[in-house]
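Only one protein chain is missing; all other protein chains are in place.
Let's look at chain A:
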């Protein structure tokens, strides 16, 4: 722990409490059993820890039925990502790698060592044969789903790499931006949903409304893109759509200039407003999950995302440095998103209210944010109503019986208080009596107490005014 962190938690004890509580009380729904795992699976979990900070923990607590499929799915996607991100790979080599990735994962012993040495997840692809081995052991239905998503995502990524326009100018319209998020996150949502439904851990109706899992992915990805603006810009990547930022600045880089502080916040508000439109769908989606471990897996990132919106919204710091929610906040959020939908909804509502409180009428997206917050509150009210139509009809009338009961309760209260007081008094007297019998001198105790409480005139003059003597 850094000294700055110690200082932070000293003044935020409730966050420290959340960390302690999470560490002490969190019981995983399921735990993996490393003793029964094959060598290649152990390796897979090693690379899961190695490549993912946030997802590794929740994946490892998944229902045994989905533990390995989702771990493999994650590593496959991570593999694709590692190829796409690496600017040192030539396009002519990269494109077929991406497009054929769904076939590569079926070839026993397949791996890839063409990543640049600076690529942080290089090791995963160098030893990818362990993932392939585990992939080949999966049930055919799960294999089919993972393969299908790998194909769609690989093609989507290859299209973006090929698109020179995209590489130079970044994302153009809001629609393009959402399409990009679809390829990198919406497809993950689709794959996961199919896995959940196939394993009977989620309601099959989730597949009939694809816009719901699309929103799950869109929300997470859009929030990452908003939060990482500074980091991405330093790496010369631009994911914010020109359709949005061009309303505020002429050049994308200008968003980070100190003189544009206010304008940049307006721009990020519009991005937040667009992202918040997905939230009601996300909550609806989570209502369709039947298994606790799957719920936790899906809900935790969503809760983190809504807290991140609150952190970024009208926060000029995000244009100067990388902003992150604190560990204490994260633990609090994990506790609240590993229970049930109602607890999670309360969390969402709390953050929505915080966003609403930060909203500024001078911001061009003021009304949009207000509407987005109102919609989320209305949705939560619709699934967990605090009012029912019956309650509103007529006021309760006290009939004779109820009145008698109320009277009785009143007298019961009086008797109880009298009995308790009497018992206390009796015990007090009894103790004094025992003490007196044992030789206690209450007379001396009383007079010394009197002296300390009400000192006599003589003594007090000397004690309180020593200066007078000298004068």
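Convention: a residue touches a chain if its C-beta (ideal position, glycine included) is under 8 Å from a C-beta of that chain, and two chains touch if they have at least 3 such contacts; residues count from 1.
The rule we apply is simple: contacts and distances are computed from a predicted model.
Q: So one subunit is absent here. Using its UniProt record, which name fits best from "Glucosidase 2 subunit beta", "Sterol-4-alpha-carboxylate 3-dehydrogenase ERG26, decarboxylating", "Eukaryotic translation initiation factor 3 subunit G" or "Neuroendocrine protein 7B2"?
A: For the chain missing from the view, the UniProt record says "Sterol-4-alpha-carboxylate 3-dehydrogenase ERG26, decarboxylating".
Q: Where the complex has a chain not shown, which of A:235, A:381 or A:451 is the residue touching it?
A: Checking the options A:235, A:381 or A:451, the one contacting the hidden chain is A:381.
Q: Considering the whole complex, which of A:99, A:242 or A:353 touches the chain not shown?
A: Hidden-chain contact among the options goes to A:353.
Q: I need the residue numbers on chain A that touch the omitted chain, in ascending order.
A: Residues touching the hidden chain, for chain A, are 353, 356, 359-362, 366-368, 370-371, 373-375, 377-378, 381-382, 385-387, 389, 392-395.
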